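There's a structure below that I have some questions on.
In this view, the complex is presented without one of its protein chains, the others remaining in place.
After this line comes chain A, so read on.
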Amino acid sequence: MADSAGAPRPSSSVKLVLLGEAAVGKSSLVLRFVNNDFQENKEPTIGAAFLTQKCNLPTRTIKFEIWDTAGQERFASLAPMYYRNAQAALVVYDLTKPTSLIKAKHWVAELQRQASPGIVIALVGNKLDLTNASAAAAGGNSEDEDEEGGGGAAGGDGGDESGDARKISTDEAKTYAEEESLLFFETSAKTGHNVSEVFTAIANAIPETSLKSTRGPGASNAVSRGGDEQRVNLTGPRGDAAKDSCAC
């Protein structure tokens, strides 16, 4: 952790939180974005706390600090610290699974209640490779990144005779996203379709003003008098490592 001590970090950090029903592909989307990688039959998320990825825009660089739910969403047990200071959220549903959009709407409401007022929310319908709409859809093999370890998700829904497992129309989700002023994309973490576009769109949507400080505007009741100079660094007086990327 100490190797990059003291290196300048010109980019602005943006905390991005992931939300959505188990097994819709939250971690897979991030894995595709960060490592350009995809794993079939991925286990439920364990060990992934926090990933970082830079996103270069023409005028600025955004460094996403991407927080995974670590499974705490499953029994509605996310802590306030998860939402705190989040400037962006990715609310993911599985477009082959109608209940997952209902759940996504619930998370959007929860964000509007718990998170900073200016938070940028993107609604993402994942698993586009399981529909006809995707030229890249490789027939047969369902994208089963079952996060629940047997929690009955994508597997059974995958193999429609026509090869189209879509259960949620683009129009339906898009209309909802427009009503709630959300960014909207349909993606495939498996093929990579539209994945980087989601993150670029989020980066573009973050208002310049909220990038001034490294921590953004703060949670609903956060109104700081001093900014960052009152933070204490536990690795020593004005030490290093703390700004380095992090995990639990």
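What to note about this one:
Note that a residue touches a chain if its C-beta (ideal position, glycine included) is under 8 Å from a C-beta of that chain, and two chains touch if they have at least 3 such contacts; residues count from 1.
What we mean here is this: contacts and distances are computed from a predicted model.
Taking the options "Putative lipoate-protein ligase A", "DNA replication licensing factor MCM4", "Rab GDP dissociation inhibitor" or "Rab proteins geranylgeranyltransferase" in turn, only "Rab proteins geranylgeranyltransferase" matches the UniProt protein name of the chain that is not displayed.
When the full complex is taken into account, the listed residue touching the unshown chain is A:84, out of A:60, A:84, A:106 or A:174. Residues of chain A that touch the chain left out of view are 1, 4, 33-35, 46-56, 61, 68, 70-72, 74-77, 79-82, 84, 149-151, 196, 199, 218-226, 229-238, 242, 244-248.
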